[in-house]
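Omission of a single protein chain aside, the complex is shown with its protein chains in their original locations.
Right, chain A next:
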C-alpha cells in the first residue's frame, strides 16, 4: 500500500508543478490545487498508514494517530480559502489586464 500511496503522491505533485510552470492563470490554480491535495495526503500519511484502525483510543488495541487528521482539516480549510482568493484575483486580473499570463502581460515575441 505504501508504494501505491507514494507513487500517487509523486504523480500528483509532479503534475501540480508542471501545471504551475505553465504560467497561465487557470493551469496555475489547478496546479496549486493538485499540489495542495498531494500535501494534504502527505500530512495524513505522516500519521502512519493502516487499515481498520479507529482514531479513538480504547475502541481497539491499535489506534490511528488523530493529530495528522486534525492538521489535514486545518490545511484543507486554509488551502480552500487561499484557492478561492486566487480565483477571484485571477478573474480581476483577466478583466483588468486582458491577459491570463501570470506576469500580467504576454511574453514579447
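Note that in this section a residue touches a chain if its C-beta (ideal position, glycine included) is under 8 Å from a C-beta of that chain, and two chains touch if they have at least 3 such contacts; residues count from 1.
Following the convention adopted for this analysis, contacts and distances are computed from a predicted model.
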item: Name of the absent chain as recorded in UniProt (options "Multicomponent K+:H+ antiporter subunit D", "(2Fe-2S)-binding protein", "Heme exporter protein B" or "Nucleoside ABC transporter membrane protein"); value: "Multicomponent K+:H+ antiporter subunit D"
item: Chain A, residues in touch with the chain not shown (by the definition above); value: 20, 25, 28, 32, 35-36, 39-40, 42-43, 45-48, 67-68, 71, 74-75, 78-79, 81-82, 85-86, 89-90, 92-93, 96-97, 102-105
